[in-house]
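Presented below is the structure to which this report refers.
Omission of a single protein chain aside, the complex is shown with its protein chains in their original locations.
So, chain A:
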Amino acid sequence: MAGASVKVAVRVRPFNSREIGKESKCIIQMSGNTTTILNPKQPKENKSFNFDFSYWSHTTPEDINYASQMQVYKDIGEEMLLHAFEGYNVCIFAYGQTGAGKSYTMMGRQEKDQQGIIPLLCEDLFTKINDSNNDNSMSYSVEVSYMEIYCERVRDLLNPKNKGNLRVREHPLMGPYVEDLSKLAVTSYNDIQDLMDSGNKARTVAATNMNETSSRSHAVFNIIFTQKKHDMETENTSEKVLTKGVGGGDGVFEGANINKSLTTLGKVISALAELNKKKKKVESFIPYRDSVLTWLLRENLGGNSRTAMVAALSPADINYDETLSTLRYADRAKQIRCNAVINEDPNNRLVRELKEEVARLKDLLYAQGLGDIIESECHRGKHNSHSQKMHIYRLTQETEKIIAELNETWEEKLRRTEAIRMEREALLAEMGVAMREDGGTVGVFSPKKTPHLVNLNEDPLMSECLLYYIKDGITKVGRENAKTRQDIVLSGHFIKDEHCTFSSTTGPQGEGCVILEPCEGAETYVNGKRVTSPIVLRSGNRIIMGKSHVFRFNDPEQARLERERTPCAETPVEPVDWAFAQRELLEKQGIDMKQEMEQRLQELEDQYRKEREEASNLLEQQRLVRENFIQTSPLINSPVPWTKRETELALWAFRKWRFYQFTSLRDLLWGNAIFLKEANAISVELKKKVT
């Protein structure tokens, strides 16, 4: 079974809010293991691909075809775990464009039935270990490491001391490894969860400070699972789980596209040389280094490995190109095998000799009993066995380091893990990241009383994972190297040494009041508006500092009081996440930058209003018709008395609609005008019918 190919699954998710906003159409169809993609521009051009699994998760669990988290785990996770116990290297990785659902498949969400492959697999792993703990002849240990690859640089996400770039190396005994990457010992699934969580925090801090987006970074979570048979030698199995796949892909070998820039000449020449190499089986060396990710995956495509890949797909027509390229990549992945070719010497001489012997033996057969011809080759002599020399490599520094690591006892490993955990938390605490009651900074928790800031990030995995308390009195925000000590330490280009302060006071009824005061010249936005003077914060307010630090302000006490006052008040229709805050910012700030656009928009709005007024006159008496109208033409200040909920909905829709006008083309504006006309037409028609 050596060199077995990769197991490949594809999975399509439901539309996200952006796709719904753009009224996307679903271009993915699945039937059995086949996935078909429709070209939105040429509807006749369908392309079909066969995979080991095609998961339809576009709808809801009510749909009988719906593939749940558990089903994905049962198909892929369970089999891989089994292989891990058999002694194989196991690798599961997710691939697809940003937002295609990689994190959901791999990590999932905390709620019941929503957990992804990694948590489910870890849980099973420890259950299995505990079940077999009665067997004294076996012992198990589990270690984890967590790293991020960004721009071909490797960062340790677990050890705060490991700053900067780690080197990827190969050792004759240890195989490929990341130099100095910390491996931490774990004894339960909770440990793994905590470590993963703190790793995500480290990633978030780094990404926010450098204003990077996650789309080009890959996180690799390694679980090193060792089984020891006491009477036998050690069996070492490592399991690698990648939570993100290759982002954009190299594109060079895709289709017939031409690369514009001369910097890609090397890739084109490599492709030519490669083409020839394959055809003629001639040896050549192509000095084109693998990317770090490919390099790390390389060992997982060898004979001792079992690899599964989940390609995450967006269902929407607007993502056609990206989705097609993901499908093509997945299709190619099916054919990935180890390409270590055995170059064999031609054995012509051997064949000739053997033919001679065959002839000889045949003669013998025909002339049974004639002389001892067979013995001609054999003469007296002793069969001698020889001993094998043992070769020992000189102990280089690196080898010594590895040996030291190997000699470390389990207890020492656990102690080291604890020490690193403390350091990490001290570091986060220093930056003002809040602690749990037990002192930990990790784990999902939200304080019941203290007002706090929670970070928002484009990547849902990184969102709401850092929490900063606003203590009684003054909480200062600024850079590490400011003149006075800052309570919340941020970095990045647009953060001033002393950026802003929060002052928190408590009223007689225990009602808290938090005031944000920006320092001079420091960019600070509340709900998308630039603030220059002190402002009283309300729970749920969005705060942006500099360009990339996005937070939501929470005051649990205030929120609770509010809920008591208006018990039925529903939360906004839309979640207050990173996208919301950005949209708000763009909406409020974008107007200045796009005065011209705004003007045009105003004209259009006026036009809409006029048409809308005409239309709403027609609609006035017909509730049914009106509802139809709201959906297609969301407008405010309607003369029709709307309920609170309807107004809210309309406001939200209007906000959304306006946002899209900024980012999309004016064609789309006219597109909306068509909808309005359509609505008018419908209403006219309906009226005809009812009257």
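Going forward, contacts are C-beta pairs under 8 Å (C-beta built on N, C-alpha and C of every residue); 3 or more make two chains touch, one makes a residue touch a chain; residues count from 1.
What we mean here is this: contacts and distances are computed from a predicted model.
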item	value
Complex member absent from the view - protein name from UniProt, among "KIF-binding protein", "3-dehydroquinate synthase domain-containing protein", "NADH dehydrogenase [ubiquinone] 1 beta subcomplex subunit 2" or "Auxin-responsive protein"	"KIF-binding protein"
Omitted-chain contact residue, chosen from A:284, A:484, A:509 or A:533	A:284
Chain not shown: contacting residue from A:44, A:112 or A:260	A:260
Options A:56, A:88 or A:221, residue touching the unrepresented chain	A:88
Hidden partner interface residues of chain A, rising order	1-4, 86-89, 169-176, 213, 236, 255-260, 262-263, 265-266, 268-273, 275-277, 280, 282-288, 299, 302-304, 337-352, 354-355, 358, 361-362, 364-365, 374, 376-386, 388-393, 396, 398-399, 582, 586, 590, 593, 596, 662-663, 665
